[in-house]
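Data block below; observations after.
Left out: one protein chain. Kept in place: all the others.
Presenting chain A:
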Amino acid sequence: MRTTGRQLLLITILGWGVALLLFFPIFWMVLTSFKSEVAAIEVPPRLLFTPTLESYAEVQARADYLHFALNSVIVSVGGTVLALALGIPAAYAMAFHPTRRTRSTLLWMLSTKMLPSVGVLVPIYLLFRTFGLLDSRAGLVVIYALMNLPIVVWMLFTFFKEVPGEILEAGRMDGARTGAEFWHLLLPLTVPGIASTGLLSLILCWNEAFWSLNLTSSEAAPLTAFIASFSSPQGLFFAKLSAASTVAVAPILVFGWLSQRQLVRGLTFGAVK
């Protein structure tokens, strides 16, 4: 497609517009976190003000950030590793030994994502209570893995599908059995795809709030619960809430920034080679 100068200008403006629109709330949150509580609720809000770290100090004084952050890291990484461990063999089977029902199975898996989580809250809660998984990191790991499994399998399937079947067949002719075929051929060829899938899963786990708020209280509570703890009891303190949110999303923002290349490649589902 040829783009004229005018079209290019239009696309550029549109792109920046959308980007700013998406970025604005984050920008505003960070800005607010440096205001005093009074300045934070001023109408109209001011762009120029004397920055203060008092909200951060108070957030740190009131809750143990590191405890929540550590939980976030453990459940995100754990959930992702478990989802990959289950998803890779599933996607392998579907990509390289498809049956007539493979496509439908995949769609069915994805369709479970359309069910609102709250719809299964009660059964999951009861299961967790029965098995003593409430407020445990292991419980969250399992829930996160299951939550992301459909999307993980779908993405891995798409990446595996791109590996020419003849390369694996050549491997089989060369004497590679399933294990060797996976370690020596499939894995090295799809590492970028598996990495993007893992990255996406990490981000989704990190930002997950519904299950973490409902299934944890203190021991296993991740950063989403940390944020929430600043929103409820004593009324809304916007500056502190913003400060808490900022420190909660900062790690994943930095992480996302560092891995954006990989992520974009993964999210376009291999369309861009």
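In this section, a residue touches a chain if its C-beta (ideal position, glycine included) is under 8 Å from a C-beta of that chain, and two chains touch if they have at least 3 such contacts; residues count from 1.
Just so we're on the same page, contacts and distances are computed from a predicted model.
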(request) Would you mind picking the UniProt name of the chain not drawn here, from "Various polyols ABC transporter, ATP-binding protein", "Nitrite reductase", "Acetolactate synthase 2 small subunit" or "Fe-S cluster assembly protein SufD"? (result) "Various polyols ABC transporter, ATP-binding protein"
(message) Can you tell me which of A:Pro89, A:Gly171 or A:Pro251 touches the chain that was removed from the display?
(response) A:Gly171
(message) By the contact criterion defined above, which parts of chain A meet the unshown chain? Give residue numbers in ascending order.
(response) 164, 166-167, 169-177, 180, 184-185, 188-189
